[in-house]
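Below: the structure, in structure tokens.
Only a single protein chain was left out; the remaining protein chains are all shown in position.
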Amino acid sequence: MDFKHAKRNRRLDLWIVVVLLFSLSFGFNFLVSGIDTQIDLSPNKKYSLSRESLALLNKMDQPVDLIITLPEKASMPKIIQRFTHDLDLLLDAFERADTPFPIRVHRMDVHTPPSHDNILDRYKITQPNLVLAASPQNGTRIIFRYKDEKGSNPYDSSQAFRSTESLARQAIWEAGFYSDWKEVRNGVMEPGKFRGEETLMRFILDLASPAMERRVIYFTRGHGESSPQDLDPREGNSVLRGLMEDRNIKVATLDLGTIERMPNDALALVISGPKAIFQDKEVKLLRNFLNQNRGRVLLALDPVEEIALSDRPALGLRPLLKEWGIRCHDMLVFDPKRENFDLFSGAYFLRTYQREASHPVVKNLMNEGFSILADRCRPVEIENSTQSPFVGQELIFSSRDSWALSSWTERSFPPEKNTLLDLAGPVPVLSVSQPNPKQASQAGLTAAGKLMVLGSSKILSNEKLRSGAGNQALARNIIYWMGENNEMLDVPPRILQSYSVSMSKNEFELLFYYFASVPLVVLFSGVFVSWLRKEL
Amino acid sequence: MNGYWHILKHELFGLFISPSTYVASFYFLSLLGIGFRFFIEGFSNTAWILPPLSSLVVGLTFGAPALVPFLTMRSFAEERRLGTLETLMSAPVGSFGLVLGKWTAALFFFLIICALALCFPLLLWYGFPEQAVSLGFNELEHWIGGCAFLAIFGASFTAVGIFASCLTKNQMVAGMLTFTLLTLYLAAMAFTFGEHQNISSPSDLSQFLQVGLGSLNQGLNKAQHFAVGIIDLSTLLHQAVLTFLFLGLSTLQVERLKH
Partner (left out) sequence: MSAESKPLPIVDVINLRKRYGLVQALKGISFSIGKGEIVGFLGPNGAGKSTTLRILSGLIPADSGEAKVCGVDLAEEEGEVRKHIGFLAENNPLPEELRVIEYLNFRANLKGLEGSRKRERIRLALDACDLERRIAERKIGNLSKGYRQRVGIADALLAEPRLVILDEPTIGLDPRQSAITRKMMERLRGDVSFLLSSHILSEVEACCDRMIILSHGQIVAEGTMNDLQKMFINKTVFEIVSSDSKIDLQKAIRRIDQSCELLYDDPVEVLSKRRFTFSTNRGEEKAEEILRALIKNEELSISEFQISRPDLETIFLRATKKNWEVQDYLGRGKKNRSAKIESHKPKTS
């Protein structure tokens, strides 16, 4: 072949190869950008979404956008940087989740919004430093807001001067993204766990669930229950109602016997001290509400005196309670110790709380050492079995000296302890039962709600709520617990690893020599090699 | 690919016996060691939220513009100046094999230096086991993530260095060019750091172009993932594309040198 042809060919080849190389690189870059596979090497894959979250995301029926207007800047307080770091890793996991309606994450700068297709305009977002969830149908929910108020004046006494760091800490703390705050040094609190997945999931589910306002708590009537309208200073429930309305929850009453199905807006049902038996139809309504409708039920049962009722234990609710793992015997808690009773009102003190796991309902009560004022109580026990789709917790107990009397109406006073039939103290008085996510989904109870049983309706009565700070705190916790969207309690929080070092000056000096050994080894091997290569 | 292994062996041997490699590694490791020691000392007061091990990885990545030129600048520039490249090309060696061999050798030495730098935390572990644990050095996934990050960025950095070395006969110019290119590259990545974009569906041309730029655009965004032990495949592949591009360009340039 002539060189002339070869040259022409070669030049052509060169150009083709150059063009090919660049377009290939461009194309590969493009393709590669679409790959969002990540290999999570951490133990338990703690940076990937939990199976529970994935299962819930798969059930979503509309897309949800997560919008972050919180800029990633080095000038931000350290806690915010930590938050953005944790959030980034989490959002990545959300974005990568393979769900029918993918979670779309938009990181936006409100000051320089994109020229068109502006998601900020669509959701009317103008503020920076926000994390929010939004869906086209259900609007937006602010998950996190951080106001860095630079304008606070240190000389103006009406305005507390706070460092940006402290403001940031407060914002983070309030958002509930972190838990287990511990003091690390000089009063600085550092979080121990990151609950971001749970928090975000809650907002996402809130947005993605059918648009329906469930903001009413119904009190049952027709069984001699105390009424939320009752202003009676002793028996009424009007204080409880007030507490509920403070939380923007509507309160209404409901006769289960007259309705065919529970109202759609029902958030929870309160059965406060019924005196009469529940009919099968009513129990069916209750069961349906609890098991299929994410219903929350607060059942406050007093010890029953009438022997006539003993053929239908727990006023006919026993089978339902049993399904949910709660045993509620017709017993009475008896305490021989005088000091467990209030001298003036005769109220019984409940001071013993569940020890190990701290349930949100009693956690702060435990920490603050509140006691709960009660009247006559009945035991509310939990029977946990591994097959049960529900998992129960006993939260508040009577004193160690007390015991529960069986067939108490027939016992003489003071009673003799019958070790065979009586229940030894401390006797549980407040218990909750919730679905165990894994087993509940196997049993087809994916939409199960939660149940709380109180062994005394008086705990939430006007009298006790007015006089007992502990009762008030408990009532608030119960209302919060009923209102909160607790469907994913099983999402494990990510334990944050905090790194620290504490070495003395001498140890640092020693470390310096340790470190110096590496370059010195390099240097000496260099000298050695050049000596080997040396030629005389 | 003719002669790849022999070129690689020869290049490695050349780097192994060259005093400049040792001097460069010595200085680099000394600086890094001092930096790392002071970082550990002041760790409680820094705003460093990633695992402490990643500081070393970041140090190596951002120190690479100062190190990589020493490993790559000689490869072609010096050989061209001395004329040994011509002798080399008179043997049955393919241009790509030649480029690949030289690149692998440079990458190998870069990784050796990284491995030596990672001896710092190991030494700390050896000397103060409890401190090492409280600094998170016992978490294997941090090591794997860091090493993967260094390996892939080392690959692209050395490829850039090899390309710069092909362009000129003067190794100083090649070194400076490598330094400049790598600094610009890192600066571009650092500049776009944190500017997340929804790249799954680019809507206009500029976004399309940005996506095509690959790692140049937000290439370091996933660095924190690697630091905590999440291997982000797209970051790895972006760097692999960059490596491929620069090795390809180097091969073309070596071919062109003949004409």
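Each chain gets a letter, A and B, in the order it is written, and its residues are counted from 1.
By our rule, a contact is a pair of C-beta atoms (placed from the backbone, for glycine too) under 8 Å apart; a residue touches a chain by one contact, two chains touch by 3 or more.
Remember, predicted model here, so these are calculated numbers, not experimental data.
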| message | Touching the hidden chain in the complete assembly: which of A:Lys4, A:His111, A:Arg338 or A:Lys505 does that? | response | A:Lys4
| remark: Considering the complete complex, of B:Leu82, B:Ala115 or B:Met172, the missing chain is touched by B:Leu82
| query | In the complete assembly, which of B:Ser18, B:Thr72, B:Gln224 or B:Thr243 touches the absent chain? | reply | B:Ser18
| Can you list where chain A touches the absent chain? | 1-7, 10, 533, 535
| Interface with the unshown chain - residue positions in chain B | 2-3, 6-7, 9-10, 13-14, 17-18, 82-84, 86-94, 258-259
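Here, only the chains that are shown with their structure count from here on.
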| request: Indicate the whole-number Å distance between the mean C-alpha point of chain A and the mean C-alpha point of chain B. | output: 44
| request: Could you pull out which chain A residues touch chain B in their complex? | output: 10, 14, 17-18, 21-22, 24-30, 32-43, 47, 71-74, 78, 81-82, 85, 88-89, 92, 104-107, 116-117, 185, 497, 499-503, 507-508, 510-512, 514-519, 522-523, 525-526, 529-530, 533
| said: With touch defined as at the start, can you tell me which chain B residues reach chain A in the complex? | reply: 16-17, 19, 21-23, 25-27, 29-30, 33-34, 36-37, 40-41, 43-44, 47, 49-52, 116-117, 119-120, 123-124, 126-128, 131, 134-136, 139-141, 144-145, 193-200, 203-204, 208, 211-215, 224-225, 228-234, 237-238, 241-242, 244-245, 248-249, 252, 255-256, 259
